[in-house]
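Heads up, one of the protein chains got dropped from this complex, but the rest are sitting where they should.
Naming follows writing order (A and B), and every chain is counted from residue 1.
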Amino acid sequence: MDESSTRVGTIAAMPVDIDIAKVARLARLALSDEELEMYGAQLGDILEHAERVQALPTEGVAPTSHPLPMVNAFREDVARESLEPASFLSEAPDVKDGQFRVPRILG
Amino acid sequence: MSGWEAVIGIETHVELSTHSKMFCSCAVDVAGPPNSACCPVCLALPGALPVPNEKAIEGIIKIGLALECTINESSLFYRKNYFYPDLPKNYQISQYTFPVCEGGKLDIDVDGTTMTVGITRVHMEEDTGKSTHIGGGGGRIHDADHTLLDFNRAGVPLVEIVTEPDIRSAAEARAYGAEIQRIVFALGVSDAKLEAGSMRFDVNVSVRPVGDEVLGTRTETKNVNSLRAVQRAIEYEIDRQINVLETGGKVIQETRHWNEDTGVTISMRIKEESEDYRYFQDPDLLPLETSAEWREEIRRGLPELPAARRARFIDAGTDAVTAGLLVDDSDLSTLFEDAVASGASGRAVGIWLTGEVVAYSRRTGTPIPDTSLTAPHLGELTGMVDEGKLSFSAAKEVLIAVMDGEGTPGDVAEAKDLFQVSDSGAIESAVESVLAENPDAVNKIRSGETKPLGFLVGQVMRQMGGRADPKVVHSLLRKRTGA
Partner (left out) sequence: MGDLADLTILDAGDGLRAGDFSSADLLEAVTRRAAVTEAHLHAYLTLDHEGAAQAAEAADASFAKGEDRGLLQGIPIALKDNMCTRGIETTASSRILDGWKPPYDATVVTRLREAGAVITGKTNLDEFAMGSSTENSAYGPTRNPWNTDKVPGGSSGGSAVTTAVGSAFGSLGSDTGGSVRQPAALTGVVGMKPTYGIVSRYGLIAFASSLDQIGPFSRSVADSVAMLDVISGFDPRDATSINAPVPNFGGSLDRGVAGLKIGVVTEFMGEGIDPHVITATRAMADRLAGAGAEVVEATLPSVEYALSAYYLIAPAECSSNLARFDGIRFGHRTQVEGTTEEMMAHTRAEGFGPEVIRRILLGTYALSAGYYDAFYGQAQKVRTLVRNDFTAAYGHVDVLISPTTPTTAFSVGEKAADPIAMYYSDLCTIPSNLAGDPAISVPIGLDDAGLPVGFQVMAPSLGEEVMYQVAAEVERLAGFTERALLATSTVVAP
């Protein structure tokens, strides 16, 4: 299947301007310069495509965050037993004195 | 700071004292062994989902109503995305647009004048875990070599109260903080213990030339964990900013950290780029709707608020300062209310409670409810003073004995023989005897000196074992010496 047949209704889109290094910092991903370049280019492609959503007039349209119109799911204020700490501390990369240990924090 | 005006806004975080956490059923038990009150939800294990605690929602609605806010019919939970090791999900469930409460106000009393602080919003969120910084010089983050994380506090319900920038001085800020503390305590939604971290303040401060409309650049100071610190940190920050501006510098918009030991605020970090929290509605949580019936039910259940109670105590005869002291202490308030209800003088009971009763409790380290003092005791004691049966100093002695558990004020006064002697014959004979023993003093008085009169009064009182009415003694002595 060639591109023109797969991409339903593709419209010409504007190139998207992305500060990919900043996005990677926000997402806490330590990427190399080559990786940044590669992802930056791919994101550009995807976003140009995604920009199609902007072609649809949505004046006065309410956004949908939830597929179903439900409200108010609550829990009663009752304390129940927590996990045995050993059951999750054993899965942690670094533990000391029953606590999770991390290196120096920049702050 | 002449020529400058400070503009201050305060964000107050209040931990609610629910049984369970905000989004899971772990106990709110921050004092337990590390990580003993944790589950997949509050540890943010893969796959876990949050479900809101209904009691916490009621708690924030109570706070909102007490602060005269509009309680939104529909409000939304958002995710505030930022990476930090004490934040297990690396996002905090909080609110953004449509918080539970918006647009309230709080009247506060500052040095006898009432001012109003606007409340922008009150929103629901969750607390972070606790970090302990190990190594280096004493628990500070910057020279630590590693950090230990305890998530017992992670997910404890947290209410954030945000003011308008209506506050103009450190003293006003402190008064605001104190009043918020009183309110959340009175509502029973939080233990409101600043020292335990269940209430914390962030203060936003900027300065501008008096008369300017435009706001100056503000700083946000965190880690302000006592009312005294609120005052000191703001005073420091106002001075610092004025200094910067007067020496031709510019205030930088930044987050600063209050250091209680050194009494200064320090810049937390110079950020290369501003925070971008990427707020979006939390898809794991449904909109929160508050029906008119629910809001009304909560409103009906609200207890009396400190301001109303203070006004009532003033009506009962106390002055504003005493009323404030009484309202701030629930034990004193209860004793006051009960004593006044049974007919005692509000003015007198207020003075005794905030004076001798508090002094006794402090001196002996005994909480007031652990003493033997009751409201009827207070009524009886103040009654006896009013009727002139007890001198003020005798009444003090009686009170102490009552608090020690020696009996009712009447019994104690009787047993200690402290009732005032109103029999003028007994006083007269004591006067005669003192005059006879002190001819020099009598002569001095007769030659016009007044000082020895006081000495003679004291001598008579001593002979009477303190039980004579000093006014009667005084007048008899004057009559007899011609003073």
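What we mean here is this: a residue touches a chain if its C-beta (ideal position, glycine included) is under 8 Å from a C-beta of that chain, and two chains touch if they have at least 3 such contacts.
This one's a predicted model, so the numbers in the text were calculated from it and none came from an experiment.
Participant: Touching the missing chain, which residues of subunit A?
Facilitator: Those residues of subunit A that touch the unshown chain are 1, 3, 5-9, 18, 20, 23-24, 26-31, 35, 39, 42-43, 45-47, 49-56, 58, 61-68, 70, 73, 75, 83-84, 87-88, 91-94, 100, 102-106.
Participant: Touching the hidden chain in the full complex, which residues of subunit B are there? Just list them.
Facilitator: 40, 43-52, 79, 81, 83, 85, 88-91, 147, 149, 276, 278-280, 283-286
Convention: only the chains that are shown with their structure count from here on.
Participant: Centre to centre, by mean C-alpha position, how many angstrom separate subunit A and subunit B?
Facilitator: Their C-alpha centroids are separated by 44 Å.
Participant: Within their complex, state which residues of subunit A touch subunit B.
Facilitator: Spelled out, the residues of subunit A in touch with subunit B are 22, 25-26, 28, 65-66, 70-80, 82-83, 85, 88-89, 96-107.
Participant: Which subunit B residues qualify as touching subunit A in the complex?
Facilitator: That would be residues 18-20, 23, 25-28, 33-40, 43, 45, 51-57, 74, 83, 85, 90, 131-133, 141-142, 144-151, 268-269, 273, 276, 278, 281, 283, 285-289 of subunit B.
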